[in-house]
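Dropping a structure here in structure tokens format, bear with me for questions.
Here the complex is missing one protein chain, while the rest keep their positions.
By written order: A and B. Residues from 1 in each chain.
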Amino acid sequence: MNLTLLIVQLLNGLQLGILLFLLASGLTLIFGIMNFVNLAHGSLYMVGAFLCATFTQLTDSFILGVLLALPATAIFGLLLDRIVVRYLYQRDHLDHVLATFGLILVLNTAAHMIWGPDGIVVPLPGWLDTRVEPLAGVVIPVYRLAIIAVGMAVAAGLYLLITKTRIGMRIRAGASNRDMIGALGVDINLLFTFVFALGAVLAGLAGMMVAPITEASIGMGNSIIIVTLVVIVIGGIGSIKGAFIAAIIVGLIDTMGRSYLDVLFEQFMSIQNAETSAPAISAMLIYILMAAVLAVRPQGLFPPKGR
Amino acid sequence: MSLSNLGIRGSVIVLVMILLALVPVLAAVTDNAFYLDVATRLVILAMAAVSLNLILGNGGMISLGHAAFIGIGAYSVGIPAYYDMYNGFIQIPLAIAASALFALITGAICLRTKGVNFIMITMAFAQMLFFAFVSIEEYGGDDGLVINVRSEFGGLIDLEDNVSLYYLSFVSLLAVLYLVHRIVNSRFGMVIGGAKGNERRMQSLGFNTYRYQLTAYVIAGAICGYAGTLLGSFTNFISPEMLDWSRSGELLFMVVLGGTGTLFGPVLGAAAFLLLEEYLSPLQDYLLFDGAGIYWQFSFGIILILVVLFGKGGIVGFLDRLDEKRQRRKAKGHD
Partner (left out) sequence: MTDPLLQVTDLTKSYGGVVATDRVNIDLRVGEIHAVIGPNGAGKTTLISQLAGEQMPDSGRIMFDGRDITHQPTYSRALQGIARTFQITNIVHDLPVIENVLLSVQAQAGHSFRFWQVARTDKTLIEPAMEALRRVSLGQRADDISRYLSHGEHRQLEIAMALAANPTLLLLDEPMAGMGAEESARMVDFLTSLKGEKTMLLVEHDMDAVFALADRITVLVNDRAIATGSPDDIRNNEDVRKAYLGDEES
């Protein structure tokens, strides 16, 4: 087995996992605290990417682009909450599903109108665009390491926020008992807006980080939202810890599966059969994983207490 | 039942059904095959929407993966056709069996969860199937499968004739409506409806609600699978796109727009959806939006949000409110 390829793929899996975590953490908070089904979370990912692309073009610097796009995404999330989403919190899940489905369509077409149908390339600064060679023959792009590092930092920051701050305590209380936080005199609307905006920023950050690799494009939200949903279902809705663990697992399994499933299959079936069945099965792998987890634990791996 | 007792809601429904029954005649008279095309799609999607309504409106199960069954039904026509097997008497039972099986397996898992989890899992399973079909190059993968011969029924009915296909679909819709009507009002329907309203209570009374809900899920899947076979024959083209979750979203929209939980709501919802699609798309030429049907996407998105925020009870609910006003005016008039 090619060691280089293995290490590279492991890192790819880890990177995917980190990105999924950024998306999943926001989404699981929104589900857990507002009981709001936000299918449009992928669109926030897309908006973050496009905003970053624009700011990068304007300032000629990726780093500045990200730094400007982060608050911009937060404001966008805030506006979305104030204008549309807040009217939906009281409604039932079916209404959430349809309304956020509508929101996806609106945001996608708005993006189309503003940024055009083609993707936008986001260039990396020279120092991020290099490679390192920690082991002989193992070449790793620096940017991937950067993504993983930033992701871990954000995860740590989120952990501190949730466990050590007052607002984090309210979030935790809200996740397990929504009625109680109202009774405790916490301003619900403010808390909800904060959580939604936080989710938007996390999703946007993921989009910004992935944009230099895949381009900022309109369809990017649609494909990632499903995987994100699978992650939070596996992890347990409302649980950040669950989102983290599930995201890493899903990222690794998906990446490694796509790379190595045909090799695995070739061990016990003909090369032809392996080559036809492996792509199909590897595409289905994370769903099979989800089904397996739910068969044993219908509430996910780490559901918050009180659910 | 005298005609005057039909009320506004009843009259609209009867009118729509009569119009649908006469579509081929209208199409022939106006020499416009387009009407027949739209109507065929309408009737087939209405069938799918009715099946979704059975578990959603009557059972309270919000499935965001119902389009999977349309896809299974369509591929049950397409894959045999790929092997030059066009026998409808084999394709259709195959479609129903495959749909029922998929519903049984996924439903058994989905129904063990509640609320948000349920919605997400139904969606994920449908996407799983989507990716599965995309990956199978043999059957077209992403590009889909073209079929040259529609389901054959050995001389009984010739589906190559568009009018025959339409009437088969229309009669099927009527049959499905009647079937669902009986199911909803039967003992089985009572349990499903009760479980939607208060599952804890139903269990306390002695009902193993899981079994009943799973059964309803399988029945709905099977009906939708059948609709899928007709769609496959109709479009002569089968692709994984049919299973995409946005298709499931559109089905949900049809049910909600028409009026969740009502018998004819899904039919009216499907009709409204298709009419919107047909008439909003051409308008894009008059605006600055460039191609790719994004004007339709944009408008549909706005409409979705507006219907959710302001459209209580859907079309049927709206007609019912008109009926209530009429009753009140009548009562006043008699004073």
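Worth a mention:
One rule holds in what follows: a residue touches a chain if its C-beta (ideal position, glycine included) is under 8 Å from a C-beta of that chain, and two chains touch if they have at least 3 such contacts.
All figures in this text were calculated on a predicted structure; none of them were measured in a lab.
Shown chains touched by the hidden chain across the complete assembly: B.
Contact with the omitted chain, checked across B:T30, B:Q203 or B:Q327, is made by B:Q203. The residue touching the chain not shown here, chosen from B:V191, B:M242 or B:V307, is B:V191.
Contact between subunit B and the unshown chain involves residues 182-183, 185-191, 193-194, 197-198, 200-209, 212, 215.
The working rule: only the chains that are shown with their structure count from here on.
Work out the mean CA point of subunit A and of subunit B, and you get 32 Å between them. Across the complex, subunit A meets subunit B through its residues 31, 35, 37, 84, 87-88, 91, 93-95, 97-99, 101-106, 108-110, 112-113, 117, 226, 229-230, 232-233, 237, 276, 279-280, 282-284, 287-288, 290-291, 294-295, 298-300. On the subunit B side of its complex with subunit A, the touching residues are 56, 62, 64, 106, 109, 112-113, 115-117, 119-121, 123-125, 127-128, 131-132, 134-138, 245-246, 249, 252-253, 256, 260, 289-290, 292, 294-295, 297-298, 300-305, 307-309.
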